[in-house]
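Can you keep this structure in mind? I'll have questions shortly.
A single protein chain has been omitted from the complex, and every remaining protein chain is retained in its original position.
Coming up: chain A.
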């Protein structure tokens, strides 16, 4: 049984990559944001997970709306970043974990989650910014990453309840993998923000903090929201909370909060970090 040791949530805003590239971490604007990360990095360096299951959404790099998978999973040995159109430097290849990826894919389809299974997958800032944040200098090549991509771009999008169930099914799949490898789960994106329309600029700090509380202690409470509820309360891109909810579903055992940080705004967004310890279910 592979061991799910814990989870991390983080923003994946492109501006973070620019800030790191331009060494702005200690500036007044960025410091309250980057100060949230050293405890997470220390935990990762101490626990040394072999594999990261990383929930993210593609923003029009790999997938266009000609064919838009609701849920997709990468099963490759390696993934590449590419030009997204606006000048973020591409980063080194991301190492995959093909065997466990295929095991999860097999288990998920059997379990009723009909995934799009990807042997080639360009990964965008949704996946790469969290890796750069956790391993500064892009020193992440030793960690194997399993990308799980959720449609947050085109309605109909999977609802929060469904995303939690996806996470649980991935949790069961990992638990049934015959290996002693250590797995950590990343939920990326969010929290409240809206980039588009006359309503651009909305941030709902109170709701973000409430979501972070519920993610730790009562994730089922978040499934009462529909995507349209999330959009009304937290802005059009607050649906990225679905990646955090999916992450939490993977943790089917005992969860303990080790660290959190919340800072807003970063770019147009409420930005949260959670570090969760996980003890495997009996």
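Quick notes on this one:
Heads up, the rule we're going with is that contacts are C-beta pairs under 8 Å (C-beta built on N, C-alpha and C of every residue); 3 or more make two chains touch, one makes a residue touch a chain; residues count from 1.
We adopt the following convention: contacts and distances are computed from a predicted model.
Looking at the choices "Protocatechuate 4,5-dioxygenase alpha subunit", "RNA polymerase sigma-70 factor (ECF subfamily)", "Polyvinylalcohol dehydrogenase" or "Cytochrome c oxidase subunit 1", the name in the UniProt record of the chain not drawn here is "Protocatechuate 4,5-dioxygenase alpha subunit".
Within the set A:5, A:183, A:231 or A:255, the residue that contacts the chain not displayed is A:231.
Checked against the full complex, the candidates A:203, A:222, A:245 or A:274 give a single residue touching the omitted chain, namely A:203.
Listed here are the chain A residues that touch the chain not shown: 15, 59-61, 64-66, 82-87, 153-156, 194-206, 226, 228, 231-232, 236-237, 263-265, 267-268, 270.
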